[in-house]
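Mind having a look at this structure? Questions to follow.
Below, a portion of the complex is reproduced, with chain positions unchanged.
Which chain is which? They are A and B, in the order written, and residues in each are numbered from 1.
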């Protein structure tokens, strides 16, 4: 099963299971979504529960929020994460504070799904990684899975969660990454990272598409005699600081990899947690490989390649770290 | 209705006893409003936004709806709506003093903000116009479940300029949602006069562009407000979709207790407005119509005064929220003082 299939099946199962769940967004009806995440939904669930919205992201979030406060469980799709900025006021300003600001009278059980990330010739406006902004925001949960199995289990949990969840799907993984998914129903806990490869010399901490490049680099390093432990964060808020500290303490050397730009990114927080709480265990600097400090990923293939971290850069950083 | 705009049928008007009750509520609200403003001047209430001048719009519209059944998205200037919905002076005042047990947000939010599940009341944030798409989504939920609740959403003339107002109205019209958009047009957004807020003189004129009826009413006349709201609610319940009601009102006091309106508002302007004080006008009308007598009026006054006095005492004596509640309700299940991360 591919990642996009996992997205689709998770939503289909949750809609079948719970009448309160519905989907809304641009082109999700007859079109089935621009990535076909809702292919066949309007036929199966009807136009009432599969709402093609006007082109208006702020209200997509605001309307989902209102419906959530009134007992529904909306899953709103933002067509590309690049168009998520108009939702900031309703999501960061409002949804994240519903429970706190009403002292628990109301909650906002809504999911905002968005395909994100680059390496797809998407240019400045179809390649962005928005996770850091949401991961900074208390009151939200932020999920960014890397595999079909994690995607399905975490999306189902997101739909059942009582709080607003930003669910980020790396669009390059949609069809590229395949994997086994059990026939039986399952969910996975939001907030739990996952060791995708055990190792003892250095730790690489990552999520989304980059996890796969890290695993590839780790296999290269294994051939060179360096044992890499690969932690998949899976959830970016709340961060699984126990798992982060466990691997950092185990190997004493941490490399963090993400595609999003570096400064004030998720990797900074992971580094800060380690520097604050696992300082005594460290045998080397905490390193980061991340997107460069340019405003976005260019369209030209030669320039796009300059942006995307690749296996070589990651493997080189691993080698450098291993030498400490 | 001042300028009935077209396809909205006239609603039923209030009965005499409803009128009397609305007057009682308006008088109570005015007394409470004056008190909290005073408490601000005494340094006791950190911030107050007054409803003085807006009372008829708020009380008249709430009265035309079904409390506990219909759904209310209000904003910071809607003290009179809160009173009409049945919150007690002490409950409301506990918000102004941010005391423990405050029912809407546990004292976390500015006065009147938060939510009340039993009353279907939401006043989530201070951010102007965010409530509009939220109310639309709220109405969508009711419609999806086949419930006949009507959602009313209150906002000011300034709020009408925000993109969220446009997006919310457009969606509601497309899906014929049971929403009443209730604009309290007081001609100012803090200091910005209507002429700098829009090149037209009515927000309701935009309704047609969305495919819903819009009406401009005299927001100082409870009966007009009641009728227009009842008609809009009926339309909503009949599945005919949203209505935009624009109630022309006046703001008697500065924007909030932090504001100084002498910097931007001609004095005569307010004096002129006060001649159409909705509370006084309703009193005179009810007296003239024999619905109210002096004795009852005095009793209302005395009751209001007593209620406000008792509330003041009670709330001033109440404790502040327990600091250990600080970490509660960040996420579902967070209670008991644990940090969430």
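The rule is simple: a residue touches a chain if its C-beta (ideal position, glycine included) is under 8 Å from a C-beta of that chain, and two chains touch if they have at least 3 such contacts.
Keep in mind that this is a model prediction, so the values were computed, not measured.
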item: Stoichiometric formula of the complex, labels as displayed; value: A x2, B x2
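Everything below uses one rule, namely that only the chains that are shown with their structure count from here on.
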item: Computed distance of Cα centres, subunit B from subunit A, in Å; value: 40
item: In the complex, subunit A residues that touch subunit B; value: 22, 48-49, 53-54, 56, 58-59, 61-72, 74, 86, 89-90, 93-94, 97-107, 138-139, 141, 161-163, 238-239, 241
item: Footprint of subunit A on subunit B - complex, ascending; value: 71, 104-106, 108-109, 113-117, 122, 124-125, 127, 130, 132-142, 144-145, 163-164, 167-168, 170-171, 174, 325, 328-333, 335, 340-341
